[in-house]
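Every protein chain but one is kept in place in this view of the complex.
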Amino acid sequence: MAEDRIVERKRVFAQYKQDVKERGKPFYPYAMFHDTVMSLVVVIVIVGLAAIWKFTTPGHHTGFGPHGSTDVPNQAGWLGKLYDQPADPGTISFVPRPDWYFYFLFQLLRIFKWPDSVILGTVGIPTICLVLLIALPFIDLRSERRPSRRPVAMVAAVLAVLSMGILTYRGATAKEALASEEVTHVPSWAATEKFTKNKEAVAGARLFAQLGCLNCHTYLGQGNHNLGAPDLSAEGAKNKGIAFQIAHLKCPQCVNPGSQMIPFADQPTKNLTALATFLEASKGGK
Amino acid sequence: MEPSREHPHVPGPSLWPVGLAVGVVALLVGLIVNWWISVAGAAIAIAFGFLWVRDIARERGLTKAGEVAPERRNGRGPSRRPAVAPPRTYGRSAFLELSTLGLGGVIGGLVSLPALGFMLLPAFLKQKNPAHDLGPLTDFPQGEFVVTTFVSNPPEGQVSRRTAFVRNNGLLGTEPSFTIISNHCAHLGCPVQPTTVVPKKSAQYKDVTLIPLPTPPSGYSCPCHGGAYDVEGNRIAGPPVRALDRYSFSIRNGHLYVGAPFSVSHVVGSGATARIYKYTLAFPGEHIDGIESWLYPIQPPH
Partner (left out) sequence: MATRMSPQDRIMYPVDWLEERSGLIGAVRYFLFRRVPSDTNWFQTLGSATLTAFLVQATTGVILAMYYKPDPQEAYPSIVNITNDVFAGWLVRGMHRWGASVFIILMFLHMGRVFLFGAYKYPRELNWIIGVLLLALGLAEGFTGYLLPWDQTSYWATTVGININGSAPFLGPFIAQFLQGGTYINADTLSRFYAIHMLLIPGAIFALIGLHLYLVIRLGVTSPPWSKHPAGSGPTEPPPPAPPRTGLTRPAPRGGTIRG
């Protein structure tokens, strides 16, 4: 009965007050000693982090010139750079990332990768979480406090911590298939697929990385899987021939009806040949 | 309408607050539109506010007078009001109570309304997009994309730098045609990158930086949450809710001028003959067509 519960918990709280009065300890100095030690630890950690940040940063720390000119190098120490480049609202090469404590939100936005669900990641789920958090004392009305007797609460807590941890980790390690980043993988691709000597194929690999193919295709573990595009690591093993590859690049729908790939007919023939050579040279590393 | 012990006293229903609200709204709207609407609004608000307060005061006065009756004070007498209506007096304390509240409200309004307006309105008033000179048409070879960065509002300085992907589509009939695509992702506004080789070399025209792309991009990709667009700015993958925004343009004295940005739901076709489904500028992440666009019925002035 609700009324019984109210009467009972009032009694318990009155008992609590009496117990604290009769056999409690004064806050000062007993509990406050612990508090003070902990506060000291906190301040030492903060000062320590500031010092590590400063003293592990190599070189002199005079920042960057205006708008991305990097005359003065600013290398990262153990805790990252002292400052990033100055804000450039017109950049086309910067990869934005939030501070670590917003990685969970950042990853949440990446999970909802369908236009209709964007609002769930931006507003929906954070609002629901906040409302649940505020409403917690009115959802969990039992007076039981021992964790072993609160299985639902404990499971919910573990799940919340786990999901926050996973989201933060995934957010921290998230990568996009960006031309500037993917192009650094070309030498290792050439080594794995054994076409290092084939100049044409290496040039094709660079184009492959820069033309955004990895937005939809995957290649040796890089790239995204979108629009049902196949993995191309072993495309050359099918031995379709360079002429077929060029025709397919120019007009994917003509060769493969129903394909959702965008045509690359705008590219000069030189680029198409290089791309086709690269694809034919990709035998899956065998 | 007998106030009884069981039911706490509440003011009777009144239409005056509605008039007061209308007056305040007119006052605020007038701040944006025209000052004399504000004056009219203020007059309406004051008139209705006065009437409202007078009503409440009257009611309070009645109650106070009623309570004087001894049989009501000790609660044992007949609960019905005496047949003779009590005199309509304004109790002194009721008057002081109400005037304290009223004066406090006036002070609060005098301080907070202008402050609120000062805080809220400028963000919605000064938006303008002056046309900006991007340089002679010869800087934009036909069929090629040029990454163009310009200071959209020179008095504001570097903070108004914008980047657009400009393509000269050649002539459409006798008129020159340009495609000018904004580089702000339609998901949450990150800077999209053209998926092609971007050379280091750039040309400069006044405050405009021009980087011609030797290899045409296959599209644009977003570095944040995985959005991907085709070369006309249509979404092909990832979370973007619409196509990339575009800029309007004009040609003056053989120079290309970039104008106001607008939003695009999708584009059919390509180049000069593309059909662009155009909407007023919306923030990234807002649907502008389909059922979801009902979530954003009113756009602030951009």
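Labels for the chains are A and B, by order of writing; each one numbers its residues from 1.
As a working rule, a contact is a pair of C-beta atoms (placed from the backbone, for glycine too) under 8 Å apart; a residue touches a chain by one contact, two chains touch by 3 or more.
Nothing here was measured: the structure is a model prediction, and the numbers come from that model.
J.: Pick from B:123, B:251 or B:268: which residue touches the chain that isn't shown?
T.: Of the listed residues, the one touching the omitted chain is B:123.
J.: From the list B:44, B:197 or B:282, which touches the chain that is not on show?
T.: Looking across B:44, B:197 or B:282, the contact with the absent chain belongs to B:282.
J.: Touching the hidden chain in the complete assembly: which of A:88, A:200 or A:280 does that?
T.: Of the candidates A:88, A:200 or A:280, A:88 is in touch with the missing chain.
J.: In the full complex, which residues of chain A touch the absent chain?
T.: 9, 12-13, 15-17, 19-28, 30-32, 34-35, 37-39, 41-43, 45-47, 49-51, 53-54, 60-63, 79, 82-89, 91, 94, 96-102, 105, 109, 118-119, 122-123, 130, 133-134, 136-138, 140-148, 150, 153, 157, 161
J.: Touching the missing chain, which residues of chain B?
T.: Residues in contact with the chain left out: 120, 122-124, 126-127, 156-160, 162, 188-191, 224, 281-286, 295-300, 302.
Everything that follows uses one rule, which is that only the chains that are shown with their structure count from here on.
J.: With chain centres taken as the means of their Cα atoms, state the distance from chain A to chain B in Å.
T.: 32
J.: Which of the residues in chain A come into contact with chain B in the complex?
T.: Result: residues 66-67, 87-96, 106, 109-110, 112-119, 121-122, 176-180, 207, 210-213, 215-216, 224, 226-227, 260, 262, 264, 266-268, 271 of chain A touch chain B.
J.: Mind listing the chain B positions that touch chain A in their complex?
T.: Touch residues, chain B against chain A: 147, 149-150, 158-163, 183, 187-188, 190-198, 209, 215-219, 221-226, 228, 230-231, 235-242, 285, 287, 292, 295.
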